[in-house]
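Sharing a structure with you now.
For this view, one protein chain was removed and the others were kept in their places.
And then chain A:
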Amino acid sequence: MIKLEGISKSYKIARRASGLRQAAKALFYREHTIIPALNDISFSIEPGEIVGYIGPNGAGKSTTIKVMSGILVPDSGNCTIMGFNPWRDRVQYVKNIGVVFGQRSQLWWDVPVIDSFLLLRDIYKVPQKEYENNLELLVGALELQDILNSPVRQLSLGQRMRCEIAASLLHNPKILFLDEPTIGLDAVSKIAVRQFIKKINQERGVTVILTTHDMSDIEALAERVILIGKGKLLYDGKLKELRSRFGTEKTITVDYHENNYPFQIPDTTLLSWSPVRAVISVDTEVVLTSKVITQLSSKVDLIDVAIESRPIEEIIVQLYKEYQI
């Protein structure tokens, strides 16, 4: 469905140091640096997938999204999406996709949200019946009924974001590109948005490509992740595999009745200890969690045990470190 082959894109950036003297100098001579934003990126995505596209700031996530949605023309490489070349067949192609740029707005600032929706209906030539159905679905799922008739300038960031997402889905796109769609959303809206993305993925088979810095979005939605750093593709595979590769460690927190003797359990690391609580790190590939707990119960009088796997954030941080990005 989506196929990228060797996509590269660089930006030319004028640079100067701060200060008046440097600014004056830049009037006559400007230094340019070529920043490679994307370097030989290739991957392919099948219909109906939800792919999390992750990477640190400035890694090239948004640039990839823009290339895939026909906005930017790459320097080299090939891209075919649903049989179209996004930038060459732009007008034909973009009918089939929906895009949300979390930090931009597609709604008309001074008019009620519904007017923007009506305009989009006409731009995408959505039949009235289909439009009404979609609107009903979106309004229900994203809880827009109270804000539909307010001018956009009077909406809060989270309210606006929900409208932006709705706006991108009015024309039943087959592919949805989400560039940081959960910026500014409160916990309730975040969950509503996630559930909705899941729903359209399952019910309508919409392919979703999602970039975000909120790893819980990725965890809730994506089975597959693509990691990019400094314009290079670093990892492309299942989130589960990523977890098992880096996430075999678990943390056990135990509360017990007062016990003044520190203890040590073989093959584990004691992270912290106090007379009433201890935190232990266990590598599940070395020793089974159940064994550790059995040993613990023989040593202390247990009150409570909490087992946590490593949060995905930490895994990502370690990944970034490993790839030195």
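We take it that a contact is a pair of C-beta atoms (placed from the backbone, for glycine too) under 8 Å apart; a residue touches a chain by one contact, two chains touch by 3 or more; residues count from 1.
Note that in this section contacts and distances are computed from a predicted model.
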Protein name (UniProt record) of the chain left out of view, among "Aspartyl/glutamyl-tRNA(Asn/Gln) amidotransferase subunit C", "CoxF protein", "ABC transporter permease" or "Anti-sigma factor antagonist": "ABC transporter permease"
Touch with the omitted chain, as defined above, among A:L20, A:I34 or A:V91: A:V91
Chain A, residues in touch with the chain not shown (by the definition above): 11, 62, 66, 69-73, 87, 90-92, 94-95, 97, 99, 101, 103-106, 108, 110-111, 115-116, 118-119, 122-125
